[in-house]
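So that we are looking at the same thing, I have put the structure below in structure tokens.
Every protein chain but one is kept in place in this view of the complex.
Let's turn to subunit A:
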Amino acid sequence: MQSANVLLKKILRSSVLPFAAQHGMKKDLFPLSRTLSLSLCLKQDNSGSPSERLDLDAWKKVMKSGLQEEDRCETVSEPKELSTLAAAREILEMWRLAGRSVPEDISEEQLKTFMECPSKSAKKKYLKYLHIKELYKKNDKRKMDEKRERRLETQKQASETDVTKRSSFICLWASSMDKAYNWRVAQSMIFGQPLVFDMSYEKDMSIREVANTVRQIVLSEGCNRRSVDPFHIHFCNFKDDSLYHKEFMKHYREAWGKLLITVTDQCYTDVFPKDKLIYLTADSPKVMKTFDHDKIYIVGSMVDRSIKTGVSLARAKRLGLETAALPLEKYLLWNSGAKNLTLDQMMHILLTLKDTGDWKKALEFVPKRKYCGFVNRPVHELKRTLNLINTLKVGKRQEEVRKQFAKNYPKKLTQK
């Protein structure tokens, strides 16, 4: 073993650095724990005597032997006091080594956000979020690279068999489609039915919720633009220096000024006659029966991760507006999940209703995990059959079914 140690020191003194760097797997650990690739020589060492007695503490020697050398070359340049940011970075690095979900790269800004997290669990959550984001990013990059490689290959093949195709259209699909879409949206800005996004929930949301909201609105705007008969979208109560605005700029950049929508800091009650407005909210006691082409529907631009019931209902109440909820229970056998839908789902549903008036088609856009299937008869009839089944059945099962039913159809609905 002594010989192994000597060998080890020798290797250290000679230039291990390039060798270790080649050793891809350990590259990440490199600054903190020098990797010494001893495998080759040690293996040779042992192979001669398989019956040799095991030295159980040999690992300690290996671990300790490397460091004295390391100390010599490293401690000199190390500043004694670390700034708090650097210290945080170091802790993160250790957590990563310990196998926690921590991102590999973290920017200065993210590090600051991390340190401002109020509690340990908040920190953990934030790190996990960054970690997962990083994983996605890496995966995407890998896929892109693969794709590029494949494309290059096919190009190569194509250039070998040099055939140019002829057609009567110049290949400008994307831009001409854009033009066609924009024409339609421009039409809708003059003649179309307005749809209002109420942008007054900023203070009810966290920064991440605002970012999610804006993302959903961008998606909705996209699908509105591509639809046959688009809405005329209004962003009401929109403040120019708000978080919403900042997030929109991130998504649209210079296209923000060219969007074919109406953005105003006025309230919808100032823009439209009050009796035409209907505020859509899942908390509404009224259930929407049909889509009215003369009304102006309002959607609250809010993502609500921490269940804040009645925020948008309160807003409508304050302004004395009519409210409505989608008839989810009437048409769907609800399974689980909240009844509030994302903004782009709302947009899909409203567009489909506008075009066809078919609830079944429209409610296809409700996520499948949230419901078991469509109800073809009204709920009260269903309830009657359920009761009948229950009275026929005796035993524990009955209570179970009743509970399940009560869960899916709360009192509010069954009372009527």
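In this section, contacts are C-beta pairs under 8 Å (C-beta built on N, C-alpha and C of every residue); 3 or more make two chains touch, one makes a residue touch a chain; residues count from 1.
One rule holds for everything that comes next: contacts and distances are computed from a predicted model.
Student: Would you kindly match the missing chain to its UniProt protein name, picking from "Mitochondrial ribonuclease P catalytic subunit", "GINS complex subunit 2", "Electron transfer flavoprotein subunit beta" or "Trafficking protein particle complex subunit"?
Tutor: Missing chain, per its UniProt entry: "Mitochondrial ribonuclease P catalytic subunit".
Student: Given the full complex, what residues of subunit A touch the hidden partner chain?
Tutor: 4, 8, 26, 29, 32-39, 42-43, 46, 50, 54-60, 62-64, 66-67, 71, 87, 90-91, 94-95, 97-100, 120, 204, 285, 309-311, 313-315, 317-318, 411, 415
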